[in-house]
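The other protein chains are all here in position, but one chain of the complex has been omitted.
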Amino acid sequence: MLKYVGQSALRVDGVRKVTGFSRYTDDLKLSGMLYARIKKSPYPHAKILKIDTSKAEKLPGVKVVITGKDVPIRVGLYLEDKTFLAIDKVRFIGEPVAAVAAESEEIAEEAVSLIEVDYKKLSAVFSPLEGIKPDAPLIHEDLGSYKHASIILPQSGTNISNHYKIRKGNTEEGFKEADFVFENEFYVPHIQHSAIENHCAIAQVDPEGKITVWAGCQSPYTVRRTLATAFNIQLNKIRVISPAIGGGFGGKAGTTLEGIVIPLAQKANYRPVKLSFSREDVFTNTFIRQGMHARIKTGVTKSGRIVAEENKFYWDGGAYTEYGVNIARAGGYASTGPYDIPNVKADSICVYTNHPAGGPYRGFGMSEIHFAIEQNLDIVAHKIKMDPLEFRRKNALKDGGRTVTGQVLENVGFVECLDKTAKDIEWDKRVKKVSATKYRGKGIAGMYKAPSMPNNVGSSAIVKINEDGTVNLLVTAMDLGQGSDTALTQIAAEVLTIPISQISIITGDTDCTPYEWQTVASRTIYCCGNSIKRAAEDAKNQMLKLASLKFGIPENDLELKDGQIISKNYPDKKVKIADLAMGLTMPDGSGIHGPIIGRGAFIPPDVKDTDKETGQGDKPVAFWTFGVQAAEVEVDIETGEVKVLKVAAAYDAGKAINPELVCAQIEGGIVQGLGSALLEEMKIEEGKVLNPSFVDYKIPAIGDAPEMKISIVEVPEPTGPWGARGIAEPCMVPTAPAIANAVFDAIGCRINSLPITAEKVLKAIKEKKK
Amino acid sequence: MKEFEYLKPDSIKKTISILSQFGEKAQILNGGTDLIVEMRDKIIQPEYLVDIKAIPQLNRITYNKQDGLNIGATVTLNEISNSKVVQTHYPILVKACKTVGSYQVRNRATLAGNICNASPAADTAPPLLVLEAKVNIIGPTGEKIVPINQFFTGVKKNILKKGEIVTSITIPPIKGKWVGVYLKQGRKKEVDLATVGVAVVCIRDEVRIALGAVAPVPVRAFKTEELLKGKTIDESLLEKAGRSALTEVSPISDVRSSQEYREEIIKVLVRRAILQAKGGHIL
Partner (left out) sequence: MKHKIRFTINGEVKEIEVQPNKTLLKMLREDLDLIGVKEGCGAGECGACTVLVNNKPVNSCLMLAVEVDGKEILTIEGLSDGINLDPLQESFLKHNAIQCGYCTPGMVMSAKALLNRNSHPKEEDVKEALAGNLCRCTGYKRIVDAVLDAVKKGGGK
């Protein structure tokens, strides 16, 4: 019987947050702090001829001015293609070319305006479809010499920074076997994470050269590693501390501002330097979601079996794709969505453009490809006159099914999710016409997602038992709002059999908390959770050993229960955790063992690279998460407005460690997905972002939230803690295609690009009437 | 934000004298919800900011049957929405005020500010146009009253001259039964700027129509009104009215909407607003 895992414990960070006590990076005020600003490029693609910083340097109150030559080393997570300040050339509007640290923000701002830069404009690329043409201007001439991970395949002399291929079965044969072949195209624009906290970083260098960085970041250790490379510093000489994080969604997964404040701080005579981004800066100078063009060719039999699929995804990676290249890879190994298709040819191609840098965004490519996949599926279902739900059931991945990489799956809860969602949205019932101008429709969409990460990256945890038997749990998985602090604490509580209130979780300090690769990929509960489970078991085993010595009873006759070790056979033989916390005191007064510290480490087992030419592999990912959403919408046929009335969702969480927080995550994902479906698009013209603020980049507000019905399915993942899988990102993946399919159901029009604005819908209605 | 001198006169007389003295260098601070953002973005950089919120007579709403409604310059949109007399006599104005920004913004933003800012998309402008509001202005040369449809002179431009301030807005009484409707189309239902705003007032056989966000200034659709005058409203007339309204405006494409979509929405909203004001249902 589980006591803490599976319970909806209240958030452990709740009181701090509801009182406004939580400290985010911009809340930190250090003595002697200097304030930084960046000088930005006005051109999407240009050679830097000359930078004159002399006037800025002379301005009273200015302490440091730096340019690209101060940060010459290229860095990047999967592909080392960027420097923190532009060198020789700029590749997007807004790219930092210089930075200033001054006594106040106002002075820094003025100083930046005094920096003079001469540019020579170069022709630019604004779409991946343009970028792949042989005569397209080259954005990274030296791509061939950039260092990269083995799983990434950049093509020297082109704008293609990664090309992931899937060659499963034989598509030629497959299409011959098909009774019908359909081709469809889809487009997903750039969007921005829009966490309410803007990015901020502070750096300070001490007299021994040790650097401390404070930044709300999803990945303190990966940030540390990147910074160490960029500044050629030993890892022990750099400390990354992440205060509270005001939302991430991938936007705070990389290293950006940190690489600008450090070189400023290195010249600031030990004074700390803070760089706060405005909302406008966040839109152009932090990661945005990559744009994507999709072409899908589907071969299907009369009976509704998909026998072949040919998919092409062209990713608009923006000016730097150090992180985005792996999104293209993820798009490749998931390229057909959660369906079992015997013959697949897929090409997922990441292309440089002169747009702001693309990067991880909740879903890591899955929202984009599923918008195409799940609408395509609906189109095909309607063409062959099959119910879209039935069509999905028929082709769904089930136990024993094979993914596009040839991986055989077990423990698949997808069909259960389809059924649950269909029931909750009342799939069989339709009220189509509510009035002369209001039409309703329902749409469904499935998804799957795996953590996209290097195979061998690890997590670790430390469980420190305090003198009184309470526990400090140390990890570097970060709570960005998703509730990991709470769920991870529950995992420790379950093993240690003590109440959550007796455990304090400490995160986000590379000098104190143990290694964690990153808080991304919906991997925290699974990876960090497993390491915590092991750390707590390690602590428990140490105590069992001591109790065994104390009572002279074999360890396997003892158990840890309600915070004490007790004999299974002699209930009066028991000792509290507190009495073993510092080791065991022997009858003669001597002590043995010493304080109990449990350690746990985890790497997902048996995950291996796929073949570079075919993309085939037995286990390219740690696990798959399946989910389904269905939406009911109402369309005003005179204005084209779409209102989402209801969304039903079901996810296979394997085991929900905290069911209420799982539901809360799903609700948040639905509304974020709804934003991407109906409202959100970075309007970029010739490389210039026209709507870099909430005035013209609208995200959902309270009135946009639909009625939501959430279900959790639990088909355990054998390698997860108590069977748990990650669900954080999957929550927003199927929302947009479900809404798009519902719009079609309502009015018979397909909107093949996001967002589904009233304007597009009205245009489609008018065209259909013609 | 650039440095400036903050002045807070407690009388209209002092305000006019400050404004006359500093001219272009001075800017009135009322609700500040547009001004402070523009100053932050360095779009405008006044040297003197003249806060008019300490002038007692500007902060009143008065109503009587003979003169109608008078709303002082510093009365906020929420004060208008919450005012019993406005709710009773001019519900269209309440509706329009409530579509401006968020609740927080409406606690600061004012009706006078909304029109002085002279955004083509100002939500309160179309209702004021159909209510034939009058803008009360005081300046160095004395008082004057300007009909609202002469107040706007261009995008973000109004008729005010050096040293002049708007003291209040008067909405004359309307005799007999009448119904007013304001319909707004935005990208989303709440806290958004209008891509098209349409106000309609029906007074017996008279129909007044005004449109926002579809021309350099908010406009009355006089020709369309003429077309409808005294006629029985039916579907074909409504359609004609929509098409006619289109000829009286000049919508553009911008980041919020294309010209084509604005044109479609003008037709729809004009039709719906008339229908609703005539007591019909919007389907």
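Brief remarks on what is shown
The chains carry the letters A and B, assigned in the order they are written, with residues numbered from 1 in each.
By our rule, a residue touches a chain if its C-beta (ideal position, glycine included) is under 8 Å from a C-beta of that chain, and two chains touch if they have at least 3 such contacts.
From a predicted model like this one, the values you see are computed outputs, not experimental measurements.
Residue-wise, the contact with the chain that is not shown comes from B:Val191, picked out of B:Val191, B:Ile233 or B:Ile265. Contact with the chain not shown here comes from a single listed residue; of A:Ala86, A:Val671, A:Ala724 or A:Ala758, that residue is A:Val671. The missing chain, though absent from the display, is touched by one residue of A:Ile245, A:Met292 or A:Ala334; that residue is A:Ile245.
By the touch definition given at the top, chain B reaches the unshown chain through residues 1-6, 8, 29, 32-33, 36-37, 39-40, 49, 51, 53, 78, 98, 101-105, 107-108, 190-191. Although one chain is not shown, part of chain A still touches it, namely residues 10-11, 13-24, 26-27, 29, 193-198, 244-249, 278-279, 480-483, 660-661, 664, 667-672, 693-695, 699-703, 705, 708.
Basically, only the chains that are shown with their structure count from here on.
Computed from the mean C-alpha positions, the centre of chain A lies at a distance of 44 Å from the centre of chain B. For chain B in complex with chain A, the touching residues are 185, 187-193, 255-258, 260-261, 264-265, 268, 282-283.
Chain A contributes residues 435-438, 638-640, 679, 683, 690-691, 695-696, 698, 700-704, 757-759, 762-763 to its touches with chain B in the complex.
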